[in-house]
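Starting off with a structure, shown below.
The complex is shown incomplete by one protein chain, all other protein chains being positioned as in the whole.
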Amino acid sequence: MPQVRFAVDQARRFADQDVPGHNRWHPDVPPAVTVRPGEEFRVECREWFDGTIHNDDSADDVRDADLSMVHQLSGPIAVEGAEPGDLLMVDILDLGPVPQEHGPVAGQGWGYTGVFARDNGGGFLTDRFPNAYKAVWDFHGQTATSRHLPGVSFTGIAHPGLMGTAPSPELLSRWNQREGDLIATDPDRVPPLALPPLPENALLGSLSGDEFDRVAGEAARTAPPRENGGNQDIKNLSRGTRVFYPVFVPGAKLSLGDLHFSQGDGEITFCGAIEMGGFIDLHVDVIKGGMRTYGLESPAFIPGRVEPRYSEYLTFAGLSVTDSGEQRYLDATLAYRQACLHAIEYLTKFGYTPEQAYLILGAAPIEGRFSGVVDIPNACATLYIPTAIFDFDPTPSAGPPERVDRGQCAVSSG
Amino acid sequence: MPQVRFAVDQARRFADQDVPGHNRWHPDVPPAVTVRPGEEFRVECREWFDGTIHNDDSADDVRDADLSMVHQLSGPIAVEGAEPGDLLMVDILDLGPVPQEHGPVAGQGWGYTGVFARDNGGGFLTDRFPNAYKAVWDFHGQTATSRHLPGVSFTGIAHPGLMGTAPSPELLSRWNQREGDLIATDPDRVPPLALPPLPENALLGSLSGDEFDRVAGEAARTAPPRENGGNQDIKNLSRGTRVFYPVFVPGAKLSLGDLHFSQGDGEITFCGAIEMGGFIDLHVDVIKGGMRTYGLESPAFIPGRVEPRYSEYLTFAGLSVTDSGEQRYLDATLAYRQACLHAIEYLTKFGYTPEQAYLILGAAPIEGRFSGVVDIPNACATLYIPTAIFDFDPTPSAGPPERVDRGQCAVSSG
Amino acid sequence: MPQVRFAVDQARRFADQDVPGHNRWHPDVPPAVTVRPGEEFRVECREWFDGTIHNDDSADDVRDADLSMVHQLSGPIAVEGAEPGDLLMVDILDLGPVPQEHGPVAGQGWGYTGVFARDNGGGFLTDRFPNAYKAVWDFHGQTATSRHLPGVSFTGIAHPGLMGTAPSPELLSRWNQREGDLIATDPDRVPPLALPPLPENALLGSLSGDEFDRVAGEAARTAPPRENGGNQDIKNLSRGTRVFYPVFVPGAKLSLGDLHFSQGDGEITFCGAIEMGGFIDLHVDVIKGGMRTYGLESPAFIPGRVEPRYSEYLTFAGLSVTDSGEQRYLDATLAYRQACLHAIEYLTKFGYTPEQAYLILGAAPIEGRFSGVVDIPNACATLYIPTAIFDFDPTPSAGPPERVDRGQCAVSSG
Partner (left out) sequence: MPQVRFAVDQARRFADQDVPGHNRWHPDVPPAVTVRPGEEFRVECREWFDGTIHNDDSADDVRDADLSMVHQLSGPIAVEGAEPGDLLMVDILDLGPVPQEHGPVAGQGWGYTGVFARDNGGGFLTDRFPNAYKAVWDFHGQTATSRHLPGVSFTGIAHPGLMGTAPSPELLSRWNQREGDLIATDPDRVPPLALPPLPENALLGSLSGDEFDRVAGEAARTAPPRENGGNQDIKNLSRGTRVFYPVFVPGAKLSLGDLHFSQGDGEITFCGAIEMGGFIDLHVDVIKGGMRTYGLESPAFIPGRVEPRYSEYLTFAGLSVTDSGEQRYLDATLAYRQACLHAIEYLTKFGYTPEQAYLILGAAPIEGRFSGVVDIPNACATLYIPTAIFDFDPTPSAGPPERVDRGQCAVSSG
């Protein structure tokens, strides 16, 4: 078994660990540890909200979640000899929930999927679902079930929601510029268009004093994926996957976190997937000059071989027409939104509340595909739900649905 | 074997067939044939450009293609007893290229993938690829190869690019309204934002005279997918698929065409997939009142079991940042565009020209997924290329690529 | 589409075709046609009982089937330049049932699975099922259903049950010697241990006169698979498969037939699979000296990519203990027999008769595996049934089975 090179004590907040991690991207966050090319090692991770979301039946914690603290990143991990222009090859050997007994922390046998309230984070369908919701999932080996979502059971595709290398100063500057420009087009929007640097609640590894202040003022938030990988939330980055990351700074400075027990394509709930703390085992190597050799300026990867096998899917299609009937031009985001809404409407016929259906789509291994992106003016997006995740036949072939009372997910109190 | 209920003589243009089809959507196109629920039958189809694209080494025919003629639709097929509010259940039993000897028509052992010129159709990457290109594919059973794309070979996922039911007058009117509104925002755009009704080159089955003129002036173009299905270009609508279509008019009036030997998710080349004429065998049935029972106002489907099996993919990710570095807000279309451009750039390292790589992505069974659509401001789209479609190892794990001269696809003369 | 190089008129008996085929293996059967390496071509085939089994509800035809006539082989097809010691590479591009309208012949929209009577052919479970049975299957694209087996529906894996190269004189002599030796150990056994050369009903292509008589007296029966391939009945030899056959005579002399719409591993019903006439499209090439280069003295192959996808199986295990409780030593045949009997017993709990269950296992795409062959004294064989072939949940997880009356298969009259 690989040695632990970044340890986390799951009984303590991330800020209180012996070796601190970070929650912002900046080239000057010092490495927490250095590994060699060819090395196999273990990294431990806190769940992305650092233990503030509880295994209970109220969504108040999700409603009140403090987004300034995310994500809790284990690292940076410097890789000897990696230099700008190289590719960092990262093999995800294994990952899983928190292995030892640690009280009530997410990952210790359970995880959660949440929907943020519109005025605190929002989500893909926040116009339709402006309040906070939550489902707690129980882990049974690789299978997840939820008392808040009866009738559903599936094999998770565990993955790190977030993994990436540190940006160079130039790249960081480009990020801040372009995201700032976007925010400036509608600075008061709720939810916001993007998240600017925020010193409040910043964690920057071992940095302190003036250097901390400087870096905290410049460092990029971790919510979006970017050229360094980051919060890509790609559900297929599971066991056995090999990722190739561009190297932008000496040592590459790999960081990661936001482990997911499972997720649907799009992570449409935002809070999001099935969140958990846990461990991840990695192997790293360096392809010298690889960015140029392969023309790669952002990550590429080869998924592993052990994704759960489903052979029947129920599929919904969506178009780029808004809820009010306005035609948009090849807007695939909108088309996927409509496919999700169609699926939610459909699932309510089997007894789920709309918010339960929303949570299912965020957590289960559904696939979301760009089916047509050229047939002007309508993009066509498709959403594939494995039928075997239900303990009933959810297809229209099976006769009229029996409308069962399936209760409700966790809701917020106000 | 099912009886042919809509026959096409592949030696004649679509307008000259004994039983005419149509190329516009309108509730008043008369049924070409009526079938019973439970019936299994064969429909024959022309390829979408009606034989005007040739098996040669010039893309002039694609450059000069007349978009007013598409799509050649076989139908409408009325289904006895189907009424508005029902679901029409359509099983795709089988489909394939033109079965008998018919000279040089696409489908008779070969097909094509084209890229339209910017000023005549455009495509997903038309800013980067403003000219017309073409690749001719040879069929070997279910396998396709192209003399224009050496080193590539794959099993196709044959499907009808277009299938759907007729709109009601109200639905048609809604389409024309919303698409007209969009066009009005930038009426001179090249390529256009949408395609308004166009009497020129309209085919409307057996309609003639004043009725023809009225309908031709109202009927919707077939390019976009809409609530009736239509040109969804979903590559997974292959053999064994069961589709549920809303019924908007008495008899449902099913029409279909635009058969594809294979296609990548998005059909990014627009002209598009591997185009062919051929046959399709269907089974139809009616679920009375199904739209309301299942809350379906647009198609849903269950894909079949015989998609080709690939177990290794090379994956590229894209963000919603423009080529010039501008940040957009959760624009998945843009993110997929960037993933495609990354893949194209990568494939050039192995000796393909950018336009060859573009054609490969349009035709091969690549998957395009919405990976993250909530991590503001960046959408994350991923594009999966099965590595086994190449006769070399296309991964960065395999050592530096040997830069082979792989020739060029068909280009246009001017 | 490939040109037909071996044509069959499905309205006529095999002996009455313009270009005769054969039903015995011998190096001296003259080629019916010669093809070039690299050529793609079509071969048409009769079903293995030449049209004597009917689409009706009596198994009398199976009971009285004349085994001296099988198999109807299309060929020999000589390949230019192939010489002993080479490997003949055969790509199965496509295959399917009889394409045109030809009256009541198997393959024309339907096929059959039979169980021979013990005293005329027998089968894997003939001790338990000494009488003749039959099920008629209807084809719906790649899907098969049977009025004799309600509740069952599956996607077939079409394949040629029999394909192979001609033996050299030495190899033929070895076959006759070893099979004769086996027969001699119990010459009166019913069913027999093996089938010796039999001039009666022999078809030998264009041979006639003395040469016919000589060859008919020496030629090997086609029932067993041998070093040349032959009647391997490997269900996975489906579309897209590449087979490498040893070449034993100049020109290789490829022959084939016994097309199956679907089959379970083992073809335990013997008569067997879902039998049909039809067509097969092939591509051939030659690897010079390949037998020695690769150490191959019998066929090897690479299955295609389009086998139907099932993700849930119900599995039964069997041991090498006889029905009467006698322990045998690592006898995998017996272990598989027991696994089959366990599956049959199980299926009767859901309303099938034992003979119906037997027919299902012979025709559906079940998998039979050698699980343990070293754990003395018990071999362990496993039989995997895809649960999705039933229109009910056949697992013990689903609550007690409802015992439905599922009728009966076709039985014989006496």
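The first chain written gets the first letter, and so on, giving A, B and C; residue counts start at 1 in each chain.
One rule holds for everything that comes next: a residue touches a chain if its C-beta (ideal position, glycine included) is under 8 Å from a C-beta of that chain, and two chains touch if they have at least 3 such contacts.
The model shown is predicted, which means the values in this text are computed figures rather than measured ones.
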item	value
Displayed chains contacted by the hidden chain, counting the whole assembly	A, B, C
Touching residue (missing chain; options C:G123, C:G141, C:G156 or C:G277)	C:G123
Sole contact to the chain not displayed, among C:S168, C:N201, C:T315 or C:S412	C:T315
From C:G85, C:P130 or C:P191, residue that would touch the chain that is not displayed	C:P191
Interface with the unshown chain - residue positions in subunit C	87, 89, 123-124, 174, 178-179, 181-182, 191-195, 223-227, 231-236, 242, 244, 265-270, 272, 287, 290, 293-303, 305, 311-319, 321, 325-333, 336, 342, 345-346, 348-349, 367-382, 384, 387, 395-397, 400-401
Hidden partner chain, residues of subunit B it touches	309-312, 388
Missing-chain contacts mapped onto subunit A	1, 40, 91-94, 97-101, 108-109, 139-143, 155, 239-240, 281, 283, 304-310
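Everything below uses one rule, namely that only the chains that are shown with their structure count from here on.
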item	value
Best-connected chain pair, where connection means C-beta pairs in contact	A-B
Distance-maximising chain from subunit C - centres being C-alpha averages	A
Chain centre separation in whole Å, for subunit C relative to subunit A (CA means)	51
For subunit A paired with subunit B, centre-to-centre distance based on mean C-alpha positions, whole Å	32
Subunit C, residues touching no fewer than two other chains	309-310
